[in-house]
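Taking it in order: structure first as structure tokens, then the write-up.
For this depiction, one protein chain was excluded, whereas all remaining protein chains were kept in their positions.
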Amino acid sequence: MRPNTGLSSVAGAATIAALVGFVFFSVSPATRARAADNTRLDQLEKAGDLLRAHKVDGVLPTDPDDAKWAAASEHEVPLVSQFAVAPSAAKLTRSQISVRALYNDSEFALLVVAADATKNDDVSTAGHFADAIAVGFPTDYGEGIPLPYIGMGNEGRPVNVWQWKAAWQTDIDSGYRGVTEAYANRIPRAGPINYVAGKAAGSPLSQTSRTSPVENLVAEGFGTLTSTPSAKLDGKGIYKDGAWRVVMKRPLKPNGVGARIRVGAGLLPITFAVWDGAAAERNGMKGLTRWRFVVFSGENASAKQATPASTVLAGADPAKGKSLVAALGCTSCHALPGVASGGIVGPDLSYAGAIHRPEYLLESIIKPNAIVVPAPGYFDPTSGLSTMPSFYNMRADEDDPDSPLIVTDDDFRDMTSYLWSLR
Amino acid sequence: MAEVYNWQLGRNMEYPYEEHHSKRQFAAVFNTNRCIACQTCSMACKSTWTFSEGQEYMWWNNVESKPYGGYPANWDSKILSQLAEADPDGQKWSEDGTFDGKTIFEAAPKNERVLGYLPTNAEWRTPNLYEDTSTKYKSSGKLGLADGGAELPAHKAWFFYLQRICNHCSYPACAAACPRNAIYKRPEDGIVLIDQERCRGYRKCMEACPYKKPMYNAQSRVSEKCIGCYPRVEGSDPLTNGHPMETRCMTACVGQIRLQGLVDLNEDGSWKEDRHNPLYHMVKVAKVALPLYPQFGTEPNIYYIPPRWVPREYLTQMFGPGVEEAINAYRAPSRELLAVMQLFRRSQEIVFRYEIEEGPKAYETKVRGEKFTMYNDTVIAYRENGEEIFRTEVEEPVIVRPPERSNAI
Partner (left out) sequence: MSGHDKEFDADDPMALVPAVMDVPMDEASYRQMAETFVEEYMLLGYSDEKIVGLFRNPFYRATHEILKTKGEAYVMDLIEEIRNG
């Protein structure tokens, strides 16, 4: 093994070694593993990265006002505007949702409460957009399986998205709102509705009869989001007192394409997105959170696949990281706070810590090609590789393997801790 | 952003995707000098494609009265102002015909791929606001008839009609902006289509297209656009008998101002030399027809013969720096151009090639001190497989109504 220079933390060394492909053994007895899991869970909880799902008897509630929700603990989850990749919001907004989770032996359910000053459920003119709330899971997860890229996953690491739509809720509550319903005073036409291209082509948006306000989707990167049926994915949203209260629930098994939720098989990675129709939010214009983890109460789940920030970044110095980021010229491509004319070539990193996990941030600066963001401009279409340079293993004198590294492993972790602090 | 070559700008420009070109490109020439705004094209399109629920407001083909009309209202002045704001005093063409300003891709704010805006609902409602209708009048009668008779406003200033369909751009802004990759350009003919199954109704295309031709369908909740009558262009519509046929809006043209066809492209997107393709002749040889707002950067494929009574400054803003040359080519047409212009609307089929047989001198006259001679040449149009579609002569009989029938319909 190549000697690491000046590593201050064994955990950090482990993370970097694992990232760059070296085998790193840390043989621990089983008893110590349990203690380690508990420590991890504590640290994740402290960082706000843990959501506790509670087990209840009987059928899980679909109604947001059901008394059973009182059994679930409430978690506050902050959101920031998706800022990394165009199209995105023109201005940053922060918001917060509260999340409760319940499960039983066959189902999993979430209650999301999102404050929203206006109810937007009408999409019957070109200028109207509707509110929506989504939850995302990796289709596959567990120890040793890396998390998908936060933005719609990436090749080989798909995500499963459940999107509840205010417009679909209204379709279910009061019937499909097409132009005939939206424009009551239009001249009635004789005969049935003519050919509607979207409906004929099978677009799920155009279907005039629905059974669920929640759409099941899978994606493997930007632009790949695909609607796919998932029987029994259900939900209900109620707008009351300036907030949407939305339940999404599904059997643990997907009944179609989607994430298989395995209680007792470790932490369930989860993320959320919220669209405000009043602000014309749709697609990448949305509020977003980083990956968090659901722990199923009463299960002795291994927590190994989630690395708390405090482990990845133990001993790292964000202030030093900030000056390194400036010195290495990162700002010529990336927008960062306090830099007058931040670059626009690469993703905007102004809120990197709000939407990315520290292990992802570390991975992406060490190995820019680990996940190539498939957005125009971010990669070389000929090679398919990221346009971002890596300083990993680059030495002051490239012909002299004993000359000092330009960026040490500690430097990488300092920079990561700086990016992680941007929230 | 990738670098692509835009021949209409004479330079490389930024575009979100790598440069790729179709084998052939759907293209057309519209002669604005001849349009009477009868809207037969608009109705031909509407009755074929946009007569369903959710399409009430859609005019994939529209004809607007410039400078004041627009569908949606003020579409062009709005995007022009946005560009001017993004690049103050920079939106200029240099002497050699290169565009020095910014395209809608280059002027995009960092949170968007394309500079644009989403028209308001009200802006879609008036396909040609301020078009001729009788002037306001007061009535004392119950029937609401004007006391002194209604009167049309007299046009004291210049105006002209601008016919617009989707430009089936070589670098479509709609496709660039679609976060779904639901919009594609067909490799066989360059027609740009929205995949109705993949579209999720985000309306980024509506926002990005500077010509505002993608439109949201509130019944299906996904967006639609002009499909270039592709079954006709393919020759797969039963009516075509297997021969590529021009679109509905083209073939319905009463004023015979439109000619549409397919041009062969080189791998680099330039037009293959095709001396006897009427579109090639008009755009590349006679240079009588120009793209609409080429400075937007999408490389639109509908070419316009500019209206020659309109101030040059306005025309240059609309059609780019070739205006003077195009007008000169049109006002004193060459013998060949005159013959090519006769190909408009003699058939519904796409003319792939023409030949000219010289005819006798019809008359001779003098314009601006120079001799102009009319020859009654015969122009012959051929379909793709080389068969003759029709032949027609340059001279047409002129019939003048006698004075006592001047106002007869």
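As written, the chains take the letters A and B, and residue 1 is the first residue of each chain.
We adopt the following convention: a contact is a pair of C-beta atoms (placed from the backbone, for glycine too) under 8 Å apart; a residue touches a chain by one contact, two chains touch by 3 or more.
As the structure is a prediction and not an experimental result, all values here were calculated from the model.
Partners of the chain left out, restricted to shown chains and counted across the full complex, are B. The set of subunit B residues touching the chain not shown comprises 67-68, 73, 122-123, 125-126, 129-139, 144, 153-158, 308-311, 331, 362-363, 365-370, 372, 374, 398, 403, 406-407.
Methods note: only the chains that are shown with their structure count from here on.
Rounded to whole angstrom, the centroid-to-centroid distance between subunit A and subunit B, based on C-alpha atoms, equals 44 Å.
Residues 83, 86-90, 123-127, 129, 167, 178-180, 182, 186, 189, 193-203, 205-206, 222-225, 280, 282-284, 335, 344, 348, 376-377, 381-382 of subunit A touch subunit B in their complex. Those residues of subunit B that touch subunit A in the shared complex are 1-2, 16-18, 51-54, 56, 108-113, 118-121, 124, 176-181, 195-197, 199-204, 206, 215-222, 224.
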